[in-house]
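With one protein chain removed, the remaining protein chains of the complex are shown where they sit.
Here the chain labels run A and B in written order, and each chain numbers its own residues starting at 1.
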Amino acid sequence: MRLGKTGHRVLAVLGNTVVAFLILPILVVIPLSFTPGTVFDFPPDGLSLRWYQDFFGDERWISAAWLSIRLGVAVAITSTALGLLAAIALTRYIKKGAFLVRGLLVAPLIVPPIVTAVAVFDIYVRVGLLRTFLGLVVAHTILALPFSVLLIESALRAVDFGPFEAALSLGATNRRAWRMVVLPGITPALVASAVFSFLISWDEVVLVVFIGGARSQTLPLRMFEFIETQIRPTLAAVSSLIVYVIAAVLTISYLRYRRSISSPDRT
Amino acid sequence: MKKRGWQRRTRRRPHRDSLVGLALLLPCLVVVLLFFAYPLIGVFVRSVSDPAPGISNYVEIFSSRAFRNILRLTVEVSLLTTVGCLVLGFPVAWYITTLEKRRAQLFLVLSTAPLWVAILARLYAWTVILGRRGLINDSLAVMGLVQEPLDLLFNTRAILIGMIHVMLPFMILVLYSSMKGVDESLVESADSLGARPRQTFVRIYLPLISPGLIAGSLLVLIMSMGFFILPAVLGGGGDITIPIYVQTQIRLFKWGIASAMSMILLIVTLALFALLTKVFDPKSVVVGGSRR
Partner (left out) sequence: MSKSIPSTESRSLQPSTGARIEIRGVRHSFGDVLVLDEFDLTVEPGEFLTLLGPSGSGKTTLLRIVGGLTIPDEGSVIVGGVDMTLLPARERGMGFVFQNYALFPHMTVQDNVAFPLQIRGISSDQIDRDVERALDLVNLQGLGARLPRELSGGQQQRVSLARALVFNPAVVLMDEPLGSLDKRLRQYLQNSIRLLQKEIGFTAVYVTHDQEEAFAMSDRIVVMHGGTVRQLGVPETVYRSPTEHFVADFVGDINEIEGVLRESGHGLVIEIAEGNTLMVPPYLSRSLREGDRVLCGIRPEMVLIQEEPMGSPRLQATVELVSFHGNSYRILSRLRDGRRFIVESSSSLSAPAEGSTVWLHWDEEQTIVLIPPDGQP
């Protein structure tokens, strides 16, 4: 529904203000990350990279970041692989009970993270997975699986299996037909699943607070403990680095989107 | 001729197919059953068996004044977050629907961009803004408006601001998609039938987007109730929400109480979620306004 001129102007002001409220607060970490002092000074007395040096020079920060990256990659692979198998089963093989299975796999999305954390913590204590890499991979895979299954399943359902059968009838082997017909159709979903799974793991704090620790300290966990105990703005440098990466990725994908919508209708 | 197609095979050998299906599902099921469902049941069992069998944990929780405060704080903060997200999200989503494609996309990217930034980076930013030596207090001091720095951080209000900031993108997405789904010709039709914009808004537009309003609100409410990190970072010592309480009890090895509290949170969440799926049920898409 469109508004009249005045109405639209009011809406524009409100809309822009709220979007500013969403974006600007996140950006305050950037000027802070370049201050020479330990607190926000305005106007700043010069620029300094000392907090970035603090981050890159500190073994604990680096190893936390590295652990998070390895963990994210492991979760991306595991969750996407398991999700693919489950999605194939749900679309092609399981008829009865598919609803239940899907419900079970998606449940971790709905259960509050703190409750999942208590449950996982409890079992990990008993089986000895506490503070292990494997333990983290498993826990994060549980959280990422709902996305993987849903994404891949809907992509599989959209695949046209006509050519697949045609390929079989022309003498292709089952595996070859899969590679040539089905795989291209679901590749975007597999990529999306991997990216999502990575991000879920990368940003997960609640479970890690319970099941991570000393030797398995992920970046979010270190940030969490740092926020609670330290006042040095090293965190500003870390946050800024994260913002730079996200801003770059979003800008690139938005520009690509723009090109994709402007090119066809200019012809 | 389609001879050995998959679909053919599923139809021909149902028994074998369900075995294959099970084999494919096995890895997932093992992980989810063993490390999620089973321990979740364990949590329930704990809640009625630790330290002694029976419902003593629940009795203790419901009879304690402290719990009532915890519950009230959790619900209050979640509800206020929901209202805040509605109030702020509505104009943004509406504004985006009136923009042409490119600008709409830009605004959608901008308003969901925070979702991609690590939550702790966002929370840290708020501590920088609200802290005693933070951006706001600094600015106020420079302008000479305050002598003593204001206590903006580590209180319920800070939690609320943070929650709204974190949840708002979700609300915008849900509202936007429901607003985008409104057929513009219905609005024009009301216009041509003589309705003033306010009448069109109240009698046509609002009822049509009400499923989105309800779904967005429930989504925000559900997610807000489960927040743990956010109140831990932005809240003060007195701001104990259910998730925070659960964690402290675990630290004190009071497993029974922690489990019972978890169960209560889980049940409330599931109840709200059941409501949410009702709203999304295609048969009841039209909520409210169907009768005068």
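Rule of thumb we're sticking to: a contact is a pair of C-beta atoms (placed from the backbone, for glycine too) under 8 Å apart; a residue touches a chain by one contact, two chains touch by 3 or more.
No experiment lies behind these values; they were computed from the predicted model shown.
*Asks:* Considering the entire complex, write down the shown chains that touch the omitted one.
*Replies:* B
*Asks:* For a quick check of understanding: of B:27, B:42, B:207 or B:236, which residue touches the chain that isn't displayed?
*Replies:* Considering all chains, including the one not shown, the answer is B:207.
*Asks:* With respect to the chain omitted from the figure, which of B:63, B:147 or B:185 is a touching residue?
*Replies:* Touching the chain that is not displayed is residue B:185.
*Asks:* Please identify which residue in B:16, B:101, B:180 or B:196 touches the non-displayed chain.
*Replies:* Residue touching the absent chain, from the options given: B:196.
*Asks:* Touching residues of chain B against the unshown chain: what are they?
*Replies:* Touch with the absent chain occurs at residues 183, 185-186, 188-196, 199, 203-204, 207-208, 286, 288-292.
Methods note: only the chains that are shown with their structure count from here on.
*Asks:* Calculate how many whole Å lie between the centre of chain A and the centre of chain B, each centre taken as the average of the chain's C-alpha atoms.
*Replies:* Roughly 17 Å separates the two chain centres.
*Asks:* What part of chain A is in contact with chain B in the complex they form?
*Replies:* Contact set of chain A toward chain B: 1-4, 7-8, 11-12, 14-16, 18-19, 21-23, 25-29, 32, 39-42, 81-83, 85-86, 88-90, 92-96, 101, 104-105, 107-108, 110-123, 138-139, 141-142, 145, 149, 161, 164-166, 168-169, 174, 199, 202-203, 205-206, 209-210, 219-220, 223-224, 227-228, 235-236, 238-239, 242-243, 246-247, 249-250, 254, 257-258, 261-262.
*Asks:* Contact residues on chain B for chain A in the complex?
*Replies:* Residues 1-8, 10, 14, 17-18, 20-22, 24-25, 27-29, 31-40, 42-43, 46, 88-89, 91-92, 94-98, 101-102, 105-107, 109-111, 113-114, 116-129, 133-135, 138-139, 142, 165, 168-169, 179, 182, 184, 187, 197, 200-201, 205, 222, 225-226, 228-229, 232-233, 242-243, 246-247, 250, 255, 258-259, 262-263, 265-266, 269-270, 273 of chain B touch chain A in their complex.
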